[in-house]
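Right after this comes subunit A.
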Amino acid sequence: MSQNLGTSPDEVQFRFRDDEPVDHGTVTVDSALEQTNAAAVRIEPGDDARALLPFLDRLALIEVNFPGFGDGRGYSAARILREAGYAGELRAVGDVLIDQLSHMRRCGFDSFAPDKRLDEEDAARAFATWENVYQRAADARRTIPEKRHEA
Partner candidate 1 sequence: MYRYDSYDQAMVDARVAEFRDQARRRLEGKLTEDQFKPLRLMNGLYLQLHAYMLRVAIPYGTLDARQMEMLADIADKYDRGYGHFTTRQNIQYNWIKLEDCADALADLATVEMHAIQTSGNCIRNISSDHFAGAAADEVVDPRPYAELMRQWSSFHPEFTYLPRKFKIAVIASEKDRAAMRLHDIGVRIVKNDAGEVGAQFYAGGGMGRTPMIAPLIRDFVPIDQFITYAEACLRVYNRYGRRDNKYKARIKILVHELGAGEYIRQVEEEFAHLLSVGVEPPTAELERIKAHFELPEPLRLPGQGAGTPLPSGGAAESGAPGQARGGAFDQWVKRNTHPHRHPEYVSAVISLKPAGGIPGDATSDQMRVVARLAREYSFDELRVMHTQNLLLPHVAITDLPAVYAALDEAGLGAANMDTIEDIIACPGLDYCSLANARSIPLAQRISERFAQTGRTSQVGELKLKISGCINACGHHHAGHIGILGVDKKGVENYQLSLGGSEAEDVALAKITGPGFDEDGVIAAVEKVTDVYLASRTAGERFLDTYRRIGMEPFKEALYG
Partner candidate 2 sequence: MKILTGNDLRTGAVTWWDGSSWSLHVNDAVDVGEDAEEILAREVAARRVNVPYAIAATRTIDGVRPAHIKDRIRALGPTVRPDLTLKPQDPQAIDWVI
């Protein structure tokens, strides 16, 4: 028996995708490994995101939970999934705050369902904080070192 958890599309405050959101709940990583039909899964901070790699094709939504904003394991989980080619929705849920948005975006999150709705104006500013970036991440942005040495 797996228990449905996760956020519903209504709880998603920011979404940077054009496809239809998955409208059913997510299952835990453990259940996803057993249940071959689950299309949505939720990663907790202690879960190994790499356990999902064999099943990425069938997943349309991966939620990464941030029970507390100070626990940064979810950033690595997100990048690992993107580095493995995961192209479905990657949703940051839980204690997601204004000042984490730009970093989360860079790590590959493309939707955000914060526990507490965020101020739209503050969030818009936060997403736009970095006009340029120093290091490679899960987004396709050209980095400052790359721009410096463009032909």
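By definition in this document, a contact is a pair of C-beta atoms (placed from the backbone, for glycine too) under 8 Å apart; a residue touches a chain by one contact, two chains touch by 3 or more; residues count from 1.
In picking the candidates, the idea was that all candidates are chains of the complex that A comes from, given by their letters.
Not measured: the values here are computed from a predicted model.
Within this complex, subunit A touches only one of the listed candidates (1 or 2), namely 1.
The residues of subunit A lying in touch with candidate 1 in their complex are 45, 69-73, 75-76, 79, 83, 97-100, 102-104, 106-107, 119, 122, 125, 129-137, 143-149.
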